[in-house]
Every structure is written in C-alpha cells, then in structure tokens.
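Only one protein chain is missing from this complex, and each of the others stays in its spot.
== chain A ==
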Amino acid sequence: MEILLAIMTGVLYAAGTYMILRRSIVKLIIGIILFGNGVNLLIFLLGRITKGNPPIISPELKHFTDIYADPIPQALILTSIVISFGLQAFAIILVKRAYKVLKTDDLDMLNTLDEDS
C-alpha cells in the first residue's frame, strides 16, 4: 500500500504545483489545497502506516502492549489541517474582495511593479 500512497502523494504534488502555476486566483487556491493534502500524506507516510491500531491506550492499561500507529505525524497533520483551513478561509475571502474591487481574478492583472505605480 505504501507504494500506491507514495504515487498518490506524487500525483497530488504534481497537481498542486500545476494549479499554483495557473493565472486564475481560484485555481491558485485549489492548487494550494491539493498541495497541502499532498504534504499531509507525505508526513503520514513518513510515520509508516499501521492498520487498525490507533494510538489510544486501552482503558484498562497504562502502556501500549500491542503495536500502535505513530502519534507524532498525526499530531503534526492535525495542526497542519487546522492551520491550512485558516489560510484557505482567509484566501477565499481575499479573492472575493479582490474581485469586488478589481473585477478580475487574473493574477497578471493584479501585478504592479514598483516602477508602474
């Protein structure tokens, strides 16, 4: 399964990068979200995958006795998901405002070099 997930991560990275390279801001945001998913999967894979053994200690025990999934990547990804949500929400609203003011979502039209301003 790791192999398939690794390939999937690569696909998400490629799709994310491609979308970030587009001129439309909406595509840019979609690209960032795809990219973020790819990164999460990458972190997840680096902790190796374990089936059906969440890192939760059984109620009657004080330690793990069986194998358990690595908790650190999970903690990291949890943080990452929440933070990227904040970023996405802000970006989406920003796009909306930018469109309202500038009537375009073409990145190149939002481009002002110092000399032109």
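Convention: a residue touches a chain if its C-beta (ideal position, glycine included) is under 8 Å from a C-beta of that chain, and two chains touch if they have at least 3 such contacts; residues count from 1.
The definition used in the following text is that contacts and distances are computed from a predicted model.
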item	value
Protein name as given in UniProt for the chain not displayed, "ABC transporter ATP-binding protein", "Thiazole biosynthesis protein ThiF", "YdbS-like PH domain-containing protein" or "Putative monovalent cation/H+ antiporter subunit A"	"Putative monovalent cation/H+ antiporter subunit A"
Touch residues of chain A, complete complex, unshown partner	1-15, 17-24, 26-28, 30, 33-34, 37-38, 40-42, 44-59, 62-64, 68-72, 74-75, 77-79, 81-83, 85-90, 92-97, 99-101, 103-108, 111-113
